[in-house]
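Omission of a single protein chain aside, the complex is shown with its protein chains in their original locations.
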Amino acid sequence: MTTRVIVLNGGSSSGKSGIVRCLQEVLPDPWLAFGRDSFVDALPAKTQASDAGIEISADGRVSVGAEFRALEAAWTEGIVAMARAGARIVVDDVFLGGASSQQRWRKALGEVNVLWVGVRCESAVAAGREIARGDRERGMAALQAETVHEGVVYDLEVDTTRTESLVCAHQRRPRQPTVSADGSAPGRPTPDGLRERRDVG
Amino acid sequence: MTTRVIVLNGGSSSGKSGIVRCLQEVLPDPWLAFGRDSFVDALPAKTQASDAGIEISADGRVSVGAEFRALEAAWTEGIVAMARAGARIVVDDVFLGGASSQQRWRKALGEVNVLWVGVRCESAVAAGREIARGDRERGMAALQAETVHEGVVYDLEVDTTRTESLVCAHQRRPRQPTVSADGSAPGRPTPDGLRERRDVG
Amino acid sequence: MTTRVIVLNGGSSSGKSGIVRCLQEVLPDPWLAFGRDSFVDALPAKTQASDAGIEISADGRVSVGAEFRALEAAWTEGIVAMARAGARIVVDDVFLGGASSQQRWRKALGEVNVLWVGVRCESAVAAGREIARGDRERGMAALQAETVHEGVVYDLEVDTTRTESLVCAHQRRPRQPTVSADGSAPGRPTPDGLRERRDVG
Partner (left out) sequence: MTTRVIVLNGGSSSGKSGIVRCLQEVLPDPWLAFGRDSFVDALPAKTQASDAGIEISADGRVSVGAEFRALEAAWTEGIVAMARAGARIVVDDVFLGGASSQQRWRKALGEVNVLWVGVRCESAVAAGREIARGDRERGMAALQAETVHEGVVYDLEVDTTRTESLVCAHQRRPRQPTVSADGSAPGRPTPDGLRERRDVG
């Protein structure tokens, strides 16, 4: 069975969206990209600021309410439905609940074939990127760097601490791996593009 | 049955996204907003520029290929699935195919209750807004102003030629209509927020 | 003497930046555009949030500190120096101090020829646009709509309450005025493009 969905999980400023754009570039078929940011953009401004929606405290801690959870669940169903209808989807998420966030996705995905990718980045480096980007609440990167990975199981892990853009850069040289693969279970399905590149790496 | 999906159709720079943000503000429940722009953002950069994806000619004419159509169909299925899973959705679209674009949505929506809203804007004014916004290919506004409405049937129509932001502005004064309703079929379901406001208008 | 600098003054969400882009489009020579937003973007993030910098209260009220004032004065000197070095400049500003803000500009401009343009917009409509834009602190538009014009003297005034984008739109039809001119002192220098258009209006 072919992989239809790639789920990337990592803390804020760990480099997820850059990796998503690289994957869209190097994978032969067109993959649609959705994620935490595009979901939040779809919310009403008032929900983002309300108790029922998202609250970002002064130190970057994120808490979400019941209304947010309900919309998020419906959104997740919709993303999976796109995959069932034939689209290939890359999703980047921030598993604020660690293993239970993965379980939520697993349940929605059902029989759809998925590749789980962990995007790790050393806390201090992610915090530095947060400043360099200039468009994020300060403190989120450090708070989320470790916690989002707790209890989560991956097919692939990427560490961007020193190699933020090498994923794309290497692609431009023939016969180099796209991503460094750690802990990938042999025999697990992967997108053709990723597998080919891992074979020659 | 309650309206679950609002579909706004109008040409480029007709003011759709401003209306979407106003609706999200004034409607009592939280509505998720998706649309043509967020779909295109989800595409790989290379699909946007390829023959199989989107081509925008020097005069602003948009043509789309087979690959684009297939992903768009899957995306539409997903949006409808979010509504079926309990979310309220506002979608803004540009019916490049006029009535046939509406038919495509109708088929995907099935039994889901929808409110069709036409967003009209005089061609010269939309072209002026296109310049004032500064982030759009020139010529799209004028080319699309009329054609996207050909053969399309609406529950409500809004003309933004002279009232671009009055939808929100009026909201701030008690007992004024949110949108000017033309040609709405009596008895057709509408979101509670919209109906209430039309009653007092 | 030819006009070298156009200064637009108006409250938040009154439509200044759209008018700036239209002027850049319709005026025959290239004009550089700077303004309140590009100045604030040039500040360190930490200055924006500090007591010495900018403070935006929950109701949209803006207060600025001594550090901000000093940098603003140096920036103003630089903008005028660009004009003295031969560039044509359009600046949009928010005269939080009303007449005293204009006096600050006058002093910096010295002998440089300037056209003062007031951009007015009815408070409720500007507040509506603030919601429709979705990227501004709520409440600024209403608070600033009147106060920024107190005691300020203009060569031209534009009211965008009902005509937000008509400035550009009309341009696209031959022999129509670019801007509606109220209270312009006859004999005052104006940019060639503006004068021609006022003559035929």
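The letters A, B and C name the chains in turn, as written, and every chain counts its residues from 1.
The criterion applied here is as follows: contacts are C-beta pairs under 8 Å (C-beta built on N, C-alpha and C of every residue); 3 or more make two chains touch, one makes a residue touch a chain.
What you see is a predicted model, and the numbers here were worked out from it, not measured in a lab.
Trainee: Could you tell me which of C:41, C:59 or C:146 touches the chain that is not displayed?
Mentor: C:41
Trainee: Among A:21, A:46, A:61 or A:84, which one touches the chain that has been omitted from the display?
Mentor: A:21
Trainee: Taking the full complex into account, what residues of chain C touch the chain not shown?
Mentor: Those residues of chain C that touch the unshown chain are 21, 24-25, 30-34, 38, 41-47, 52-53, 67, 70-71, 73-75, 77-87.
Trainee: Name every residue on chain A in touch with the hidden partner chain.
Mentor: Residues of chain A in contact with the hidden chain: 15, 18-19, 21-22, 25, 124-125, 127-129, 131-134, 162-173.
Operating definition for what follows: only the chains that are shown with their structure count from here on.
Trainee: Return the chain whose centre of C-alpha atoms lies at maximal distance from the corresponding centre of chain C.
Mentor: A
Trainee: Taking the mean of the C-alpha atoms as each chain's centre, how many Å separate chain B from chain C?
Mentor: 32
Trainee: Can you compute the centre-to-centre distance for chain A and chain B, using the mean CA position of each chain? Integer Å is fine.
Mentor: Here chain A and chain B have centroids separated by 29 Å.
Trainee: Rounded to a whole Å, what is the gap between the Cα centroids of chain A and chain C?
Mentor: Taking the average C-alpha coordinate of chain A and of chain C, the gap between them is 42 Å.
Trainee: Give me the residue numbers in chain B that touch at least two other chains, ranges are fine.
Mentor: Chain B, residues with two or more chain partners: 21, 25.
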